[in-house]
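A protein chain is absent from this complex, but the other protein chains hold their places.
Per-chain residue numbering starts at 1, and chain names A and B are given in the order in which the chains are listed.
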Amino acid sequence: MTSFDSQTTADPVLSVEDLTVQFPSDDGLVQAVRGVSYQLDRGEVLGVVGESGSGKSVTSMAIMGLLPRTARVSGRIDFKGRNLLELSEKEMTRVRGSGVAMVFQDPMTSLNPVYPVGDQIAEAITAHHDVRKEVARKQAVELLDLVRIPNPQQRATEYPHQLSGGMRQRVVIAIAIANRPEVIIADEPTTALDVTVQAQVLDALQAAKEETGAAMVLITHDLGVIAGQADRVQVMYAGKVVEAGTVDDIFYTPRMPYTLGLLGSLPRLDIKSERLTPIAGAPPSVVNMPPGCPFSPRCPMAADICDREEPTLEPTTDGRHVSACHFRDDLAGREPTDLFNPTSVDDAEAVAAGEKNE
Amino acid sequence: MLAFALRRLLVSVPILIVSTFVVFVMVSLSANPLSTLITRNPPPPQQTIDAERHRLHLDQPLLERYWNWITGIFRGDFGPSVNSTTDIGSEVITRFGVTFRLIFLAMIIALILAIVVGAVSAVKQYSKLDYTATFFGFLFLSMPSFWLAVLLKQAGISINTAVGDQVFYTIGAESIYVQGGAWAHFTDVLGHMILPTISLALISYASWSRFQRGAMLEVLNSDYVRLARAKGLSRGVVMRRHALRNALIPLTTVTALDLASIISGAVVTEKVFQWQGAGTFLLDAIAQSDVYVVEAWLLISATFVILFNLVADLLYGVLDPRIRHA
Partner (left out) sequence: MPEPSTTETTAAKRQDSKSGAVEREFTVQERGQFQLVVRRFFQHRLAVISLVLLVVIVLLAYIGGWLWKYGPEDITPDNSEAPSLEHPFGTDAVGKDMLANVLRGTQISLQISVLVAIFSTVVGTIWGAVAGYYRGWVDTVLMRISDLVLTLPLLAVAAVLAHNVGGSWWLIAVVIAGLYWAYVSRVARGVVLSLREKEFIEAARALGAGDGRIIFRHLVPNALGSVIVNATILVSIGILLETALSFLGFGVRAPDTSLGLLVSSAQTAVDTRPWLFYFPGLFIILIALTINFIGDGLRDAFDPQQTKVRA
């Protein structure tokens, strides 16, 4: 199905193969992730973009082994020569926080309100290393300094509610890198924060990456963050990867209508554009999916084949730039405005109705 | 922390003072202590009635009565009882001593059971254990305390008859005559406490365990528990250090709020098991319209509840740093 050979690289630290995650629900089987595969190279930053429900978070939770018990998972997740999906819970606790670490979305609720932040960082250290509490606490202060928190000695004794949102998120980052993990998964780390604070957190994330040499999976729906941080990008839609490539590939030569749509809805300073072009409609429900490409109801290029056959990921501009679209080659040199309706704020109805092209 | 404690204390004092006034007025207006005397057959001479009226301060206006009562309390004088030989102050303290040991033991047992069952039910949500615990929780919540008490008492009697020996004590707080020293006395008291304590504990347990289950579920689904697991901590450590620790916080408030209704429950339990505690003391006093006894009773009980709530507030502040800095 998927051509792996073109994607195999020299030094993958994490390798996800054909990952599928399903949840039984009252309405049917929810196909949250439908055969996702990718590789993460040592030290690289992989940006994962997608709307809510695209399966990007579920994928990371599967890697961490933090899915609810009702989840049905299949596939392989290779990390340091072992398939994480086959590990026992006890073995997984040794991987979590030391081999693979995670930064979560909402800093206001990620920290335990009853313990000082320094202790919570120290706890991450003592969970994996046999050191005395005082030693761990000292390391915690150093970590706070690393993530650019001023006055770290004092802050370490404070409780989460005494810190601002940006600072709390940096504490979460400090916890994630406490044991020098090889992979850091950051799930929408800046979404819940103000734009000005975002920069601080991204800086801290950058510092963390440099200090540990870890590879990072940066999940976000914000293309601006991707542009600034990622080496490679993966676009997800309805539980599958629909395009993957380097940051330049995706931003300058996108080969999937959804990617084009995403780019068109983003204000750009580097390319002259007249108006924004949002994508009409909403992501499909991932329960009882019809055959064919999941994007076809919203795709301006959709043809009959799109409803019959779901496209597979095939190389486009080069071996490592893949896209899942029957018309991938037709998209060469296209602008978002070629496909999607530019719109103004007054034209909400037109957007909702999904009118024809001009 | 100290500032927080002082603030809570300052708030409690006015409540207590106002409540003494409300209690006094309400009780004095609702009952006439002379009623038993007046309805006696043959009716007593007017002189006796007037003398009684004077002794019970009924010839004074209400506010003056209140003032005398309140100031008298500081001197240890709780006022005159309908039974002229009773010293209300010492009697009410003794009686409450008996009742409080019942209440405390019942609360501790109910708390421990509720925390354990609530936590386990939440962790193993939707399991057979969860459904069974929920069912029994609902059952005991719907069961009238007096019915349960009578049932337990009867069960105790039946077991005693079947075994042929006094396994369960069903009457009174202690035996009238106990051979032996302090230990024998202690076990005798304990033996008398078993059935009433179970009876009183079961209903509190039912409501607290459901509450605890809810609190635990909420905590288990929280972001910080998820982060704790992502750190690589074992399930047990996450459960104890992160989940349970936070889930216990709201329980302190609930326990304190329920104290007043547990006292009500103790009144019923004492009646059934015929304890000479505060409960039966109150019931007798109401029947006799012995207003000063009732007022003293309500005052002591209100003071106790307010004090307990204060302690619970402080404990909450200790457990939850966010309150301390508010």
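Operating definition for what follows: contacts are C-beta pairs under 8 Å (C-beta built on N, C-alpha and C of every residue); 3 or more make two chains touch, one makes a residue touch a chain.
The structure displayed is predicted, hence computed values, not measured ones.
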item	value
Sole residue of B:6, B:38, B:112 or B:257 that reaches the chain not shown, by the stated touch rule	B:257
Given A:136, A:280 or A:293, the one touching the chain that is not displayed	A:280
Among B:267, B:296 or B:312, the residue in touch with the chain that has been omitted	B:267
Residue ranges of chain B at the interface with the undisplayed chain	14-15, 18-19, 22-23, 26-27, 30-31, 125, 138-139, 141-147, 150-151, 154, 157-158, 221, 226, 257, 260-261, 263-265, 267-268, 271-272, 282-283, 286-287, 289, 294, 297-298, 301-302, 305-306, 309
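Definition applied: only the chains that are shown with their structure count from here on.
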item	value
Chain A-chain B separation of Cα centroids, rounded to whole Å	55
In the complex, chain B residues that touch chain A	222-224, 226-235, 237, 241-242, 245-246, 249, 319-322, 325
For the chain A and chain B complex, residues of the former touching the latter	64, 66, 89-90, 93-98, 101-102, 104, 106, 109-114, 123-124, 127-128, 159, 161-162, 172, 175, 179
